[in-house]
Each structure stands twice: as structure tokens, then as C-alpha cells.
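Entry: chain A
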Amino acid sequence: MLKTFSIGGVHPPENKISAGSQIVVLPLPKQVSIPIAQHIGAPANAVVTKGDKVKVGQLIAQSNGFVSANIHSSVSGTVASIDPVMDSTGYKRPAITITVEGDEWDETIDRSTDLKEECNLTAEEIIAKVGQAGIVGMGGATFPSQVKLSVPKGKKAEVLIINGVECEPYLTSDHRVMLEKGHELMIGIQILKKALRVDTALIGIENNKPDAISHLSQVATKYSGIEVHALKVQYPQGGEKQLIKALINREVPSGALPIEVGAVVHNVGTAVAVYEAVQKSKPLFERVVTVTGKHLATPSNFLVRIGTPISEVIAAAGGVPENTGKIVNGGPMMGKALSSIDSPVTKGTSGLIAFPAEEAKRKVAQACVRCGKCVSVCPMGLEPYLLNRLSQKKMFERMEHEHVLDCIECGSCSFECPANLPLLDYIRLGKAEVGKIVRARKA
Partner candidate 1 sequence: MNKLLAVSPSPHVHSGESVNKLMFNVVLALLPALAVSIYYFGLGAFVVTAIAVVSCLAFEFLIQKYLLKVTPSISDGSALVTGLLLAFNLPSNLPWWIIVIGALVAIGIGKMSFGGLGNNPFNPALVGRVFLLISFPVQMTSWPLPIESRAHYMDALTGATPLALVKEGLKGGQTMSAISEHIPNNMQLLMGSMGGSLGEIAAIALLIGFAWLLFKKVITWHIPVSIFVTIFAFTGILWLIDPAHNADPFFHLLTGGVMLGAIFMATDYVTSPMNPKGMWIFGIGIGALTVIIRVWGAYPEGVSFAILIMNAFVPLINTLVKPKRFGEEVKKNG
Partner candidate 2 sequence: MSQLSNFTKGFLRENPVFVLLLGMCPTLGTTTSAINGMGMGLATTFVLAMSNVVISLIAGLIPAKVRIPSFIVVIAAFVTVIDLAMAGFLPALHSQLGLFIPLIVVNCIVLGRAEAFASKNGVLPSLIDGLGMGLGFTFALTLLGATRELLGSGAIFGFKFISGDGILVFVLAPGAFFALGFLILIMNKLAKKQS
Partner candidate 3 sequence: MAKESTFSNMTLTLLVITLLSSAVLGFVYELTKEPIRKAQEAKINTAISNVLPEFDNQPSAEATEVQYDGGTLVFYNATKGGEKVGTAVKTFSNNGFGGLIELMVGFNADGTIHGIDVVSHKETPGLGDKMETSKSGFSVQFQGVNPEDFKIRVKKDGGDVDAITASTISSRAYCDAVQRAYNALKEGGK
């Protein structure tokens, strides 16, 4: 039996259409808009002004606090404006818009493709470099990585877990990264291990990516203390709590961080970014984005500069087909639907999925028949049907008691509900309200 996590989980159709497409470098856009808030935490402070000339990799916004991240220019050119730009939620948020002129990289960046194995930096130096490079989690949460590497006093990291699960249907960017950048990944992992002062790293990969498993297993033999584990295909195995449970059979306590059980989880993309930052001094200004959809002309994986308009990325994959009903930024289970394709690609954009109109519309909700399916699939052991009701009835204190804050918003409940109820819609709402209450109480 393959390892997996213990409670709940679903298995949506995988639809990894673009799994076979090699990563293609997307041509430079004419203009990029780089939001100053692309991560969890405080927005960065712009350090350029309108009219400034910038190079690729140049710092344009400075991290603003412990939980925040630097932002670098992804192109070279002139800063056209620092104005609010519509982001993927439709709200206008401050962004640095740059008109592209050529492709001049910052001199410090090592643009060669050779592998650089050795790393003689100390843990602190590594962490500092990761912070400077503005690396945030590429697994979707965009949490500043240097924060996760700074193990709090009194806690000790025992194992590094590398998240190559990519349990979301459709998405293949991590899969391609593992296949095409296996060596970089391994070095990145060694660096992360050093930063965390741990001896072991476990890479968890779902069994629907046998090529990645065998490739990495083979590469890993060259390095000490890196194990590759095949996992049963089960959503949301990529959730860090689930992955930790699957790999080392420990449960992160409710409300606690993984470090509580001695684990630190990083995405494969993050590890590669760490390699590039530490060994090549390359900040995070581009990422792999899967562009896919059943009716898309050429489902692809692109290496995209941050700030590129989403419309251009999709155009490169053949453009938005005629009967597209919905475009999602991220995976189909957790991604955000776009209200317009004019917003830019950010550090958290792992994929863009176009759904044909007939799959886009939700079905009409019926009455909850209390079938308990939502309860049985919830990986956190919650009772979504109840949370949904409580949220609708605004009974937030009881929601807190029913542990709504444990919800990882994986969407398994809404996915499974035969009555097509928008469970997560209301749970998320309630979670936000409860969060407010809890914060107010602490204050």
C-alpha cells in the first residue's frame, strides 16, 4: 500500500493534459505590472519612481517587515507608473508598471546554465540570500520562504519535506520542474537542509507521476539524505499537514505550525528558486505556469516573467477558445476564478485553466440531505454541512467551537456534495468572521 494521509480526501479526475509539454520560455511582454503585494504578509515598499530605468532582477520594492518579501523587476525598461492596477480579484491594488525595453539583466546574476554544486555559505547567509531574492512559497500559499527557514527559538527542525505532490488536477508545473530541473532541485534541497540544519529531506510525489518519481529517485542517489516517496493519489495530499501525515505519520496539532512536529515543508519550485537565488544570485522574477484546459489549442507549461498580463500567457497557448466559460488562476480545487484576463501573473500563479462553458457553471444547489459525504471527505475531520449552516445563520461563536479555523479551504466538501451546495463559500466567510472575533479577543 502506498502511503497517504488518514482522514478524508477525494480523487477528482486528474486531467493532467499538459504533463507532456516541456517548459517553454515565454517571449517577453511589452509591458509588465508587478503588484507590490504578491505574498502573504505586509506589502512591500516601492523603491523606484516613475521614469526610473530598471534592469531584470533589480530590486523595485523592499520587504516591509518580518513577514514580507522583496520584489524584483522581471524585465528591463522604464517604470511607467506606480498606480493601482486591477488584480485577479477585480480590486485595484498598487503595482509597478514597467515598459519593456530590451532584456538587460542585473550584473550580479549568473545567467549560465551550468550546475553549481557546492555551497559554502552558513545557514544564516543562506537564509539572508533567500530573503533578498524575494522567494515566497511556490506551492500556492506564497508565504515568504525565509520566514519558514528561520526556525523559532526552542523549536527544532528534524526533517525537510519537499512537496512534489501537485495533487490539484490539471496543474503540471511542479511535475515539469521535477523532470527538467531535477539536479537544481537536489542542490536546492541540500541548501535548504543546511539552512534548517537537518539531515534528511523527504520528497513526496503522487503516484500519477511515475516518470518524476523514477527520475528523481535516480538523481537522488547522488546526494545523501534525500529520499523520494511515491504517494497514493489523493487530494489534498499537497496540503502540508496532510503531506506531513502521509510521509512521517505525525499530525500537526490544530492551530499549530508544522515546526511543532519538527517538519518544514517546501514546494519543489521553491527549492529550485532557492538554488537559483543562492548559487546564481537570481531573484524570484519568473516562474513556471501551466496553461491548460480541455479545449485549449496547446496546453503548455511556460516560464513566465512575473507581471506579464495573463491574456498574453493564454494567447501563447493558442488563445482563449470561443466557448470558454471560466478561467481559473491556480488549480480547479483551490484556484481563483478570474473576472478579467487583464491582471498580471504573480509569484503565486501556478496555473491558468480555461474551462469550457458547459463545465463552468455550477449546478443548482439542492437541499442538504445530510448524506455525510462532506464529513467523510474533509481531510481535517470537520463537519462542513454544519459549518455551512452555522455560517448562514451567523452563529460564529459556535463555528469557532466547531473548529472552523482548522479548515484548509481545500474544497473537498463542495466538490463531493451531491446537493451541489456551495459549502466552502460559506465556510470561508464564517472562517473570516471567526478570525475577526478571535483577533478582537486577543487585542
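We take it that contacts are C-beta pairs under 8 Å (C-beta built on N, C-alpha and C of every residue); 3 or more make two chains touch, one makes a residue touch a chain; residues count from 1.
How these were chosen: all candidates are chains of the complex that A comes from, given by their letters.
Values in this document were obtained by computation on a predicted structure and should not be read as measured data.
Trainee: Touching chain A in this complex, which is it: 1, 2 or 3?
Mentor: Here chain A touches candidate 1.
Trainee: Can you list the chain A residues touching candidate 1 in their complex?
Mentor: 7, 10, 12-13, 169, 241, 245, 250-256, 260-261, 320, 323-328, 330, 332-341, 353, 355, 357, 359-363, 366-373, 375-376, 378-383, 385, 403, 406, 409, 411-412, 414-420, 422, 424-425, 428
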